[in-house]
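A quick write-up on the structure given underneath.
Left out: one protein chain. Kept in place: all the others.
When the chains are written out, they are named A and B in that same order, and each has its own residue count from 1.
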Amino acid sequence: MTKKIALTQVEGRSSGWYGLLVLFGTVILAGLGSTWYMEHNGHWVTGMNNQIVWGMPHVFAVFLIVAASGALNVASISSVFGRNVYKPLAPLSALLSISLLAGGLAVLVLDLGRPDRLIVAMTHYNFKSIFAWNIYLYTGFFVIVGVYMWMMLEKKMNRHTKTAGLVAFLWRLALTTGTGSIFGFLVARQAYDAAIMAPMFIIMSFAYGLAIFILVIKFSYTWLGRPIGAYVCLRQRNLLRVFLAAMLYFVAVYHLTNLYATEHHGVERFILLEGGIFTALFWIGQIMIGGIIPLVLMFHPATSESRIALRIAAFMVIIGGICQMYVTIIGGQAYPLVLFPGMEVSSSFFDGQINSYTPTLAEIVLGVSGIAIALVLVLIVVKFLKILPASLADSAFDPNYVEPVIHPTDDEAPETA
Amino acid sequence: MRRTAAFLRLLGAALAAVMLMASVPASANDGVPMPQLAKPKGEKCVEPTDYMRRNHMDLLKHQRDETMHKGIRTKKYSWKGCVECHAATHPDIAEGKVPTLYPFCAQCHHYAAVQIDCIQCHTTVPESVMKSSKAEGEADKLMTMMKGHLGETEQR
Partner (left out) sequence: MTDKAVQSETGTSGEGCGGAMSRRGFLGISAAATAITLAPGVTLISPAAAKPADQAASPKVRWGMLVDVTKCADGCDDCVVACAKENGLKSHNRPETDAQWIRKVTLIDKANGFTKTLPVMCQHCAHPPCVDVCPTGASFKRPDGIVLVDKHICIGCRYCMMACPYKARNFVHEDTRGQKPHAPRGKGTVESCTLCVHRVDEGGSPACVEACSKGSGALMFGDIADPNSAISQEIAKYGAARIRADLGLDTGVAYRGL
């Protein structure tokens, strides 16, 4: 069996910690500034309009919300599926998922036409709306994962970890189903209206969340100077490979189903062949950068064992994920609604036209600030709670670890960050 | 932040209401001059003045839902009705030509630092005035000014 690995706080007094705090803080302030600018002038100063009603903020927000659910993977695998090796990483996994959700929701709320009326969204409910369900799913997620973290971190409560973990696992499945259904239930839009959107979003959440988790681990352990062994990297690599392959499978099935129905040929031709930026983002961004190349990196004998390759692969998955959101959200709106099938349609209101969208700086900054919100939360919480394992070295982690002849005891590595 | 601001506004409103009821004239050490409310049209309001001072927002909100969702368009507590009687001219606004809500609603709300959400969407010029085409053009220009007066920009 593995040794018990201590979870420790980070000191949070180094210039590196404060540097990150200032960096994320600046991005968040810039995001708030963007919101003020958009709300003060009205949304005409953005690239969004009556045709493309959801823009860049939604790309980032939905990406973060989807990734949030996936970031819980490691905790779920440990608590629900009984893989004890992941246990030391479970609290970080839970923290990251809460943080990512907070970042995504913040962006979503700050882009509302009337963000000052957020209280209305809390007091008026239309229970037929998937959005209204999601308000419950999101707030419930905070509570459940919060309790789950408590069960994990408080020794007296440890025995409830499995139950809390199971509830959190089921809840996150519901949450991503809800997020995917935001699009899946839009009957009129050619690109959406598919039940497969929900399971596809779940599998995407697995991949995106894990990719972010991998990067957060890598960078924090490098900066902290805490050891990180090959074992934990390879385990995560194996998981990411499976998730990516499954994601590509779902994307293929989604498009093949659409291609079979003549009714959907128009939108498929648009996304897959003639959509310009959307076609490029689909094939190069979503499929190549977000799927094929990382898979090759993680399978090819020359790179599959490399940690740098894994880091690059994880980063590419995130880039691919944002491209995928752009293609799904913006591309789905760029293709016009079909009101009159078989007719050539024109009007002063852009009927029958491919709609254009040029994101403005304010929108992009607001979107990126969601990532900063998520990361700053992690940064602050790891200072005050014992979240990060003291070591991820093979000696501590790998159940089959064989002590090399020359090796320092590295459980209490010096803290440098 | 916003919640704090809202709380302060509420506090300000409560204070202002107390001061209004006591109808204390502006004292020398009072930073902001007391609002000098314009005299509305007609003999009396739809309810006694004291009641209106405390409850006008609730009456408006109730009527708003009745009208919006059920199409009940009784005049008594309607926003349009308020504007019709309470809009008055003011020498500082449109050279005193167009009646608006500034001399009545806005002054007091300004004093009490309570945002009037209504006028972000509703016009503050009476319907009877809006019907004359001359005033309509004027009203356009007015809205810009009015929104400034009513502190819309303070909200964000």
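Convention: a contact is a pair of C-beta atoms (placed from the backbone, for glycine too) under 8 Å apart; a residue touches a chain by one contact, two chains touch by 3 or more.
Everything quoted here is computed from the prediction, not taken from an experiment.
For the omitted chain, the shown partners it touches in the full complex are A, B.
Of A:R83, A:K162 or A:R189, it is A:R189 that touches the chain left out of the display. The chain that is not drawn here is touched, among residues A:Q236, A:N258, A:Q286 or A:Q333, by A:Q333. Mapped onto chain A, contacts with the missing chain fall at residues 39, 41-44, 49-51, 53-54, 112-115, 117-118, 120-121, 124-126, 128-132, 135, 182, 185-189, 333, 337, 339-340, 342-351. Residues of chain B in touch with the missing chain: 64-65, 68-75, 80, 83, 120-123, 125-127, 130, 136, 139-140, 143-144, 147.
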